[in-house]
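One protein chain omitted, others in place.
Then we have chain A:
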Amino acid sequence: MRIELNGATVETAAATLAALIEEQGFDAASVATAMDGQFVPLATRGTVELHDSAKVEVLSPMQGG
């Protein structure tokens, strides 16, 4: 399945958002996730199924003003 991860097209075998986070090597507890513009809490990532061309954002703390 092809999805968009942080703006880049990615081919993934993961079925859920939690599996994608694991597959892509993110530290699950230190990122926040959204799919198709909607926030997905850490606790529900395992039940959120990916779909073709899903837009996934995985964000971390960064400098800001």
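The criterion applied here is as follows: a residue touches a chain if its C-beta (ideal position, glycine included) is under 8 Å from a C-beta of that chain, and two chains touch if they have at least 3 such contacts; residues count from 1.
One rule holds in what follows: contacts and distances are computed from a predicted model.
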item: Candidate names "Monovalent cation/H+ antiporter subunit C", "Proline dehydrogenase", "Thiazole synthase" or "Protocatechuate 3,4-dioxygenase subunit beta"; UniProt protein name, chain not shown; value: "Thiazole synthase"
item: Candidates A:1, A:19 or A:42 - the one touching the absent chain; value: A:42
item: Where the missing chain touches chain A, by residue; value: 6-7, 26, 30-34, 37-39, 41-42, 57-65
